[in-house]
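The complex appears here without one of its protein chains, the remainder shown in place.
For reference, chains read A and B in written order, and residue numbers begin at 1 within each chain.
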Amino acid sequence: MMGRSLYLKIISAVVVFGSWEIGGRSGVSFAFPPFSESMVAFWVLVADGTMFKAYAETLKPLVVGIIISGILGIILGIWIGLSEKFDWLISPIFIVMQSAPLAALIPLLIMAYGIGLTSKVFVVCIMAMPVIVLNTSAAVKNTPTNIKEMAKAYQAKYSDIIIKVILPASSPIIFAGLRLGVSAGFIGAILSELKITPTGVGDIISFSRSIADYPSMYAAIFSIILLAVLFLNILERTEKILFKGSNQGYVSD
Amino acid sequence: MILFGYRLPAMSSLILWGLLWEIFGQLEVTYFIPSLSAIFITLIEIAPTPAFIKAISETAHAFIVGIFFAVFIGVPVGILMGKNRIIDELLLPWVNMFLSAPLTALVPVLMVLFGFGIKSIIIITTLFAIWIIVLNSRAGVMQINRSLVDMAKSFGAKPQDAFFKIYFWAALPEILGGIRIGFIRAVKGVIIGQLLISIVGFGALFELYSSNFLMKHFWCVIIVLFAMAFTLSEILAHLERKVSYYASKRG
Partner (left out) sequence: MNKENAVTVKNVYKNYGDVEALRDMSLNFPKGELTSLLGPSGCGKTTLLKIIAGLLPATSGEVIVNGEIVKDPGPDRAFVFQDFALLPWASVIRNVAFGLELRGVAKSERESIAQKYIGDVGLKGFENSFPHELSGGMRQRVGLARALSVDAQVLLMDEPFSAVDEQTRRKFQEDLLNLVKDQNKTFIFVTHSIEEAVYVSDQIALLLPRPSRVSEIIRPTSFKNKDVDSIRRDSEYLDIVDRIWKSLRSYVE
C-alpha cells in the first residue's frame, strides 16, 4: 500500500511538473518559463551562494518574530485561559485580529518604524500572534475538568495544577497553534520583503522580475514555497511523534 | 465575565478599548494614533468620495468573484476526493502543500502573467480560499456515517439521489466550516493582493494616504476593513452553528 501511494505521488508530480514544462515550452507567455529552465536557474542560485545569503536575510525577521510571538503569545494565551476577567478583556482583540486582513497595517508600520528590521519583525508578529494566543487559550480553557478535579482531590497546589496538569494537557494544541503561527509568519516575512524593502529572497524575486529574468524569479518563489512547506511538514511530523495518541485540533485556521 | 451579578456580553470589552483609544488619541501622544472620534468624522467625510466608493466596489468585485470560483470549484473537487480514492491520492499532496504554502510569494508571478489589474487579485483571492474549502469538503464526505450510505443503497437510491440527498447534506457542516475559513482567508488574500499590486482598490488608497501621511484617512480604511471582515466571519460562524446542531447527533 505504501508503494502504491508513493507511486501515485510520483505520477501526480510528473503530471504537474510535466505540464509546467510543456506549458513553458509552448510559449503560453513570455513570462512563463518551462520547469527545466527554472530548475537550472535554481541550481545556479544555489551554487553561487546567492540563495544562502538571501535566506540568511529572509529568515532573520521570521525567526525573531516567531520567537517573540511564540513566547508572548503562549504566556498571554495561558493567562487568558486561566482568568475569566483577562479573557473578557483581551480575547476580543485577538478574535478580531484573527479574522482581519492584518496586512493592511503594513503601510502604517512602515510609517511608524521605517523600512528596517523592526517593521519586518512586527509584520511577522502580528500575523503569527493571533492563532498562537487563541489556540493556547482554548487549549487551557478546555482542559478536561475531571483531571483538574482529580488533582484537586489530591490537594495539588494551584501552581502544580497549572504546571503538571493544564500545561501537559494543552501542549498538543499549543504546539499546533505554534505551527500555524509559523505558517502565518512565513506569509508575513515574504509580504514584508515584497512590500517594505526587497531584501533576501524578496530581493531576488523583485530584481529578477525587473530585469525580466523570469527563470530566476520562479526559482526563488519555488524555493521559498518549498522551504515553508518542508519546514511545516517537519513540524507536523514532530507534533505527531511528540503527542501520539492525544487529540489535536485548532480553534480555526 | 460577570460584573455586579450581570453577565457582560462576549465582545463588550471592545467598547472599553475604544474608550481607551479615544483618550489616548485626545492626549495626542503620537501623531500615528489619532482619536477614534476624529477617525469617525473623517470616515463620514471620505465615505461618499468617488475614490473610496471605487476602492470598496473594486475590492467587493474581486472578493465575490474570487470566492465564487473557490466555492464552486473547491466543494465539488473536495466531495470527489472524499469519494474517490485515486483522485484523492493524486490531489491530496498538492492540496496540503498549497494549504500551508505562503501564497503571497505567488503574487509576483500572477502580476507578470495576468497583469497589474483585477484579474490577478481575483486569482490570488481564489488561491487563498480554495484549499481549505477542498480539504473540509473532503473531510465532510469522508466522515459520512456508513449506514446512511447503506440505507440509501438499500432503498435502491440512484447515484444522483445519493449525491444530492445524502452526501451533500451529510457533509454540509464541514463544507460550511471550510467556506467560513475560506472567506476569512479570501479577505486576507484580497488585501494582500491589493497591497502588492498597489494600483487598484484599497491598494491605491493606501498608497495615496500613506504617501501624504493622512493618518485619519488611513485608520478609516483599516477600521472599515476590520469591521467588515469581522462581521462577515461572525455571520458565517452563525450560519455554521445553525446547521451543525445535527453534526453532533450523527451517532
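The definition used in the following text is that a residue touches a chain if its C-beta (ideal position, glycine included) is under 8 Å from a C-beta of that chain, and two chains touch if they have at least 3 such contacts.
Everything numeric in this text was worked out from a predicted model, so none of it was measured.
A.B. asks: For the chain that does not appear here, which of the shown chains does it touch in the whole complex?
C.D. replies: Counted over the whole complex, the chain not pictured touches B.
A.B. asks: Among B:A157, B:L208 or B:I223, exactly one should touch the missing chain; which is it?
C.D. replies: B:A157
A.B. asks: Using the touch definition up top, pick the residue from B:A38, B:L80 or B:L148 that touches the left-out chain.
C.D. replies: Among B:A38, B:L80 or B:L148, only B:L148 touches the chain that is not shown.
A.B. asks: If you put the missing chain back, which residues of chain B would it touch?
C.D. replies: These residues of chain B touch the chain that is not shown: 145, 147-148, 150-158, 161, 165-166, 169-170, 172, 243, 245-247, 249-251.
Rule of thumb we're sticking to: only the chains that are shown with their structure count from here on.
A.B. asks: Can you check how far apart chain A and chain B are, centre to centre, with Cα atoms defining each centre and the answer in Å?
C.D. replies: It comes to 18 Å between the two C-alpha centres.
A.B. asks: Note which residues of chain A are touching chain B in the complex, please.
C.D. replies: Touch residues, chain A against chain B: 4-5, 8-9, 11-12, 15-16, 29, 31-32, 84-85, 87-93, 95-96, 98-108, 110-112, 183, 186-187, 189-191, 194-195, 205-206, 209, 214, 217-218, 221, 224-225, 228-229, 232-233, 252-253.
A.B. asks: So in the complex, which bits of chain B are touching chain A?
C.D. replies: 1-2, 8, 10-14, 16-17, 32, 86, 89-91, 93-94, 97, 100-109, 111-113, 132, 180-181, 184-185, 187-188, 190-192, 195-196, 202, 206-207, 209-210, 213, 218, 221-222, 225-226, 229-230, 232-233
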